[in-house]
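Missing here: one protein chain of the complex. Every other protein chain is in place.
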Amino acid sequence: MSSQNVIDRPVATVADRDARDSAGRRAVRLIGRYGTPGVFVLLLIVFGILEGGMFFSVSNFVNVLVQSVIPIVIALGLTIILLVGEFDLSIGYNASLAGVLTASLYSGPLIQKVLVLLLVIAVGALIGFLNGIIVTKLGVNALVATLGVGSLVVGANYLVTRGSPLTLKSDGTELTNVFLSGIGPVPWVIIIAAAVAVVMWLVLNRTTLGLEIKAVGGNRVASELSGIRAHRVIIMSFMIGGAFAAIGGILLTANVGSGQVVGGDGYLLSSFAACFLGSAVLRDGEFHTVGTVVGVLTITIGFNGLAIYGVGASAQFFFQGALLIAAVGMSTAARRIIMGRRIGH
Amino acid sequence: MSSQNVIDRPVATVADRDARDSAGRRAVRLIGRYGTPGVFVLLLIVFGILEGGMFFSVSNFVNVLVQSVIPIVIALGLTIILLVGEFDLSIGYNASLAGVLTASLYSGPLIQKVLVLLLVIAVGALIGFLNGIIVTKLGVNALVATLGVGSLVVGANYLVTRGSPLTLKSDGTELTNVFLSGIGPVPWVIIIAAAVAVVMWLVLNRTTLGLEIKAVGGNRVASELSGIRAHRVIIMSFMIGGAFAAIGGILLTANVGSGQVVGGDGYLLSSFAACFLGSAVLRDGEFHTVGTVVGVLTITIGFNGLAIYGVGASAQFFFQGALLIAAVGMSTAARRIIMGRRIGH
Amino acid sequence: GDEAVTIGIVQLDTSTIFANQEAEAQKAAYEALGWETVVTNSAGSPATAISAMQNFVQRGVDAIVVQTYTSEQITSGLAAAKKAGIPVFNTAGGEAGVDMAGAIDINLAEPINSLVVDEVKSGERFELLTLVFESGTPCRIRNDDLLTRLKDYPNVTITRQDVIVPGAQQQAQQATSGWLQANPETSGTKHIIWPCFADPAVGAVSAEKQLDRGPYSMYTWDLTGPAIEAIRDGSMNGVAWLDADKSGQAIADMIEEYFEDPEGWEPRTEEGPHEVVTPDNLDAFLEKHPEVTAK
């Protein structure tokens, strides 16, 4: 991959930056730049027409946001891992484990509860650390390493649960309340998610680590020759990603009121899709915070609309597939047209 | 990845080939080359000691081979896709669909049955074609593209089955017999699988396509500059992979005598694991036919041994995780030492 | 829907057989009453189920039917429905209670497990293999019920093997063949296989066939086409058949009854209409229910 980028990317963006450019190309570029947002708006319009008030209501708006919270948190974690040029198949299992751990441990005096949450997040980070070590020190391909670690995590999960879901202790209500109560119509979770997103944005855009992550992801060797400790950076990224997955798992338990053995597994593919949808937002195929958030919202709105409209199960699968391919395809293809067919694509 | 290869190329394996190479380094290289086979033998010994005759019996030997057949076929398909430098999340769903299609259509005069099987395989290839087109022409990342297509496939599956398994028609016995009868103690499926493996080996090692697949996977730009039509090669690879998944699905139905709605889904991760285990066989981290077969056998033997021993779910997960990390990690780490270079990995 | 009554069904997933059949049956029943139906597939994830319920609340359905999930799995979903004053019914999720207006129990643990007890009463030595998908509520309920029933039968050695979805079938196949290798034919010892739903059952049967062992007694759920064949050739001895149509009708009736007088409503749980099909009653059963093979 990267070897191709080395050849195409630069010029691509030269072309992209182009000011004195034909209207047609500019149109295409708009599609390229705004593929995902385009689909996003499109969905709003379509569902708006089909479902009117049902869809366009404050409550449904809040509803969509609430449903986006968990995927946003997990997808943001994955974003940083993708940015550093790696991949993580274990985040879903990681979230599941965090969920059951929370359910089994969260109780007692407030201080203890806080410690429990911190512990759970630490475990998530630890899993990330394990991934990072295996990827950097052993040099195992990230897909295999994280698949392996993921497998260990599932094993641990089974040790904790024997496979049956764990109910949150009776005194765990304030955890479930982050979903049920809040400021006015806005549940706490939305505020939490917003905070998490801001933190991630700051990490990526206002800290040296963020720059180093982009550097390592951009050209591993060049970054190391610049004196950046790529191994550390990669391990850090995996740890942050793991911690975010754990937070997602905690929220999952808060949402469901119990720790589900496989509760978080499903988030792997969806956050992954969200990240790529996001990479088609504004910047040219680069992963970033805003993009990921938009990506998640696009997916959630799509499913929310479908659910409200009430299409059959098979239709839901079709829509999901189409949505993914359309949004990502539109922007990548458009970008391709701008650059003209080239070697390496 | 490739950007790193670009770096490693000159020196790494020059040392590798150096005749006047220290015994220590040669030992390390052996480990690198024989990571998975080593684990494989280790398993045989351990289970042999623990379970003796139960494990080391002709019947169990055949049994293990039979259980390996379907994963081998599917994993071989994935191997070719990995070799060309892409990935396919849809093979599992592809196999499931093929299974239910077979169950619902396989009956009537022999000629019709043959046509049905060909049709099912064609459908599998078609799904691969769809993946290939979206990846090459739309330029969508393979993981996203195949995730989307996979979702479409599930939808189709659900249309066919409405979610309930389909029984093989009463005249479908010769299909089920490929598992139950054969030459002496050797069921037909084993022979079929062997044939499939040979075909794959020939395709990869004795045809121009095979060469082009390796070329595109190894250095996309160079191969396109050499006049190879990378798009075609990639699409072909996806089609072959899809066709193999379909064959796997057919065998699945033959095995259980009915088309299970999600029967094939589970094979995605396991074949993926098998391919990477295989990449730690003999060749330095490359995917190849023999390796994939060994990879599948290693996993199957492991699970078979554990099942005989009667350990719980968690132990099985731990086993799979450890297996992956150990086998692949061993060989990559070894290669790293030999490379004598500290950066780029 | 405005004046037309709309029911939102949260389907467990699209791969669990009884979930599909039961959802279909419900739809039919509601349509018969001139009601609308909206189905969402929760893909086995409680969080998705909750989202689905919240979406139904947004749509303003008149009642929600949740498959399988127990009330503690979908707390905030139930809360959302409660706020909107929408009754939530449940099939296969255990007892109805404070936040569940009503439930049809279609797990059918008792009818099958009692058959197992009948067989092991004889006092001979038994090797029993349970293939359990613990995270699936029906499986868990069935397995817990079995264990309590077999507590006082020391002559039964239980080997538990877990399976997960997807891949339950091949896992069951591997687990079963391993178990068969580990427990060879020995006089005086009988084998029983107890898969908690259709997929592992199918896997177990093919493992038996592969090793040319048995067929041993096998008790399981979900009367599918393959299962009928298995009963006929003796590789299954007792399979629970949920009368999906009747149970769909039952939940419909329950909801209709609720609408007549929401205030005076008392939460209640009914057992799903079912039959246990054995080699002996198979033909008679098929006589009585031609629709089973028609499907």
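The letters A, B and C name the chains in turn, as written, and every chain counts its residues from 1.
Please note the rule applied: a contact is a pair of C-beta atoms (placed from the backbone, for glycine too) under 8 Å apart; a residue touches a chain by one contact, two chains touch by 3 or more.
In this section, contacts and distances are computed from a predicted model.
Engineer: Looking at what's absent rather than what's present, what does UniProt name the missing chain, "Sugar ABC transporter ATP-binding protein", "Heme exporter protein B", "Sarcosine oxidase subunit alpha family protein" or "NADH-quinone oxidoreductase subunit L"?
Structural biologist: Hidden chain, UniProt protein name: "Sugar ABC transporter ATP-binding protein".
Engineer: Write down which of B:228, B:246 or B:313 is the residue touching the left-out chain.
Structural biologist: B:228
Engineer: Give me the chain B residues in contact with the hidden chain, please.
Structural biologist: Listed in rising order, the touching residues are 3, 5-18, 25, 208, 211-212, 214-215, 217-219, 221-228, 286, 340-343.
Engineer: I need the residue numbers on chain A that touch the omitted chain, in ascending order.
Structural biologist: 3, 5-7, 9-21, 25, 205-212, 214-215, 218-219, 221-229, 284, 286, 338-340, 342-343
What we mean here is this: only the chains that are shown with their structure count from here on.
Engineer: Please tell me the distance, in whole Å, between the geometric centres of chain A and chain B computed from their C-alpha atoms.
Structural biologist: Computed value for the inter-centroid distance: 29 Å.
Engineer: For chain A and chain C, let me know how many angstrom lie between their CA-based centres, rounded off.
Structural biologist: 34
Engineer: Using the touch definition from the top, which residues of chain C touch two or more other chains?
Structural biologist: Counting only residues that touch two or more other chains, chain C contributes 14, 162, 164.
Engineer: In chain A, what residues contact two or more other chains?
Structural biologist: 158, 163, 313, 316, in rising order.
Engineer: Given the complex with chain C, which residues does chain A contribute to the contact?
Structural biologist: Where chain A meets chain C, its residues are 51, 54-55, 57, 59-60, 63, 66-67, 70, 158, 161-165, 167-168, 176, 179-180, 252, 255-258, 260-263, 266, 303-304, 307-308, 310, 312-313, 316.
Engineer: In the complex formed with chain B, which residues of chain C make contact?
Structural biologist: Going by the criterion above, the answer is residues 14-17, 19-21, 24, 159-162, 164-171, 173-175, 177-179, 181-182, 184, 198-199, 202-203, 205-206, 209-211, 224-226, 228-229, 295.
Engineer: What residues of chain C sit close enough to touch chain A in their complex?
Structural biologist: 8, 11, 14, 36-41, 43-48, 50-52, 54-60, 72-76, 79, 132-135, 140, 162, 164
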